[in-house]
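The structure appears below as structure tokens.
Apart from one protein chain that is not included, each protein chain of the complex appears where it belongs.
Up next, subunit A:
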Amino acid sequence: MSASARKDTPEQAEFRQYCRQWLAQHKPGEPPVRLPQSPLEIMTEPQLHYLQAWQKSAYEAGLIGCDYPQEVGGGGRGDCQRIANQEMIAARTPFLPNVIGLGMAAPTVFYHGQEELKRRLLPRLFSGEDIWCQGFSEPGAGSDLASVQTFAERRGDKWVINGHKVWTSLAHFAEWMILLLRTDRSHKYDGLSYFVVPIRAALGKGVTVRPLIKITGETGFNEVIFEDLEVDDSYRLDELGKGWQVAMTTLLHERSAGELQTPRAGGMKSGATHDTNSRSLIELARTTRRGEGRAADDPVLRDRIMRAVIREKAFEQTLRRSRNQALLDHPMRLPLQNKLLASELAQEVADTALAVAGAAGSLYLADDNAPAGGQWPMAYMNSFGMTIAAGTSEVQRNILGERVLGMSKSK
């Protein structure tokens, strides 16, 4: 029995068994094309379709949305998404394409949307038929998110939206956007409101989506421009002027610290050939030649590799510890560290791998001689997406210092 299975309730144990059996039979085959390292870099229709088909089958089998009520398309279970996640990861399935939908939009719509809206939107979100994106950041509003200027003006029971969003991941495929905007210019926080907006239906009719090229050369995020886009008032979440509170629900779940667990799928990346974790780092060090011996014989590299290994183990064990009340102090102390730890760990592991690879770390995806198919330089570059997006590491440290340690707000 696996370690994680030992404390299952009977319902969880039965569900785990079910997931395991289903995955053994239905895990999708090899992808037809090279997949990116994360769903945020899905660039082409063939990539999208392969991943959407996988999400749909996993949803129909009950592995996604497990803990949401059945009325909104969920599985009506209690504390079972965790189980499905563990089993998907163990089975090394591909990742789920609708990450922003599952991780951020779903809990936000669930906690703040009207009943009718939830019933309409959530099933297609869970199945991955509707891809979602998040319209928060703007050219002038990044870390200081509450300074967004995109504006919605009331006209009867409609709203007319004008503004400019940037870094909008997956907008090029998205049907829907969760949108933080301003309905009142005189109050910074209380002037914010929150909408869901059908952007795909409005392409060319008030919405323009333009791809931005990432540091890796990939696309995946976009700028989105609103020009007199009309939306219905029924697409508003919660009350007017409550946008900031709603956004907090989104951000909490984005950082994996919210109530509802985000469905997570396995570690299969780039045609399932190369992981970029400490195990593959060790493999790289054992197989890379340096002088007469291996890179793994260099004392400085050995120390760096062990630092990364220890940090990865600490992260894993912190997740484990956060489930034992008796070993916790402040309730938010560990959950609020998740995003920061995961992103900085990924960066350290990839950085160390490049040091191990040495000159061969210069070789990129298309080079036949690149170690691990060029995934390490890619992972290192992509790791900065993680330390910047979803609240930069600096902002995360502000939050921890202020909310957990009670230090004075840096603003």
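For this structure, a couple of remarks:
The working rule: contacts are C-beta pairs under 8 Å (C-beta built on N, C-alpha and C of every residue); 3 or more make two chains touch, one makes a residue touch a chain; residues count from 1.
FYI, contacts and distances are computed from a predicted model.
The listed options are "Iron chelate uptake ABC transporter family permease subunit", "Acyl-CoA/acyl-ACP dehydrogenase", "Cysteine desulfurase" or "RNA polymerase sigma factor SigW", and the UniProt record of the chain not shown names that protein "Acyl-CoA/acyl-ACP dehydrogenase".
Screening A:Q21, A:Q70 or A:Q317 for touch with the missing chain picks out A:Q317. When the omitted chain is restored, the residue from A:T216, A:Q337, A:T352 or A:S383 that touches it is A:Q337. When the whole complex is considered, the residue among A:L203, A:M248 or A:M407 that touches the unshown chain is A:M407. Touch with the chain that is not drawn comes from one residue among A:A24, A:L203, A:M248 or A:L327, which is A:L327.
Touching the omitted chain from subunit A are residues 1-4, 6-7, 282-283, 285-286, 296, 299, 302-303, 305-307, 309-311, 313-315, 317-318, 320-321, 323-324, 326-327, 333-334, 337, 340-341, 394, 397-398, 400-402, 404-410.
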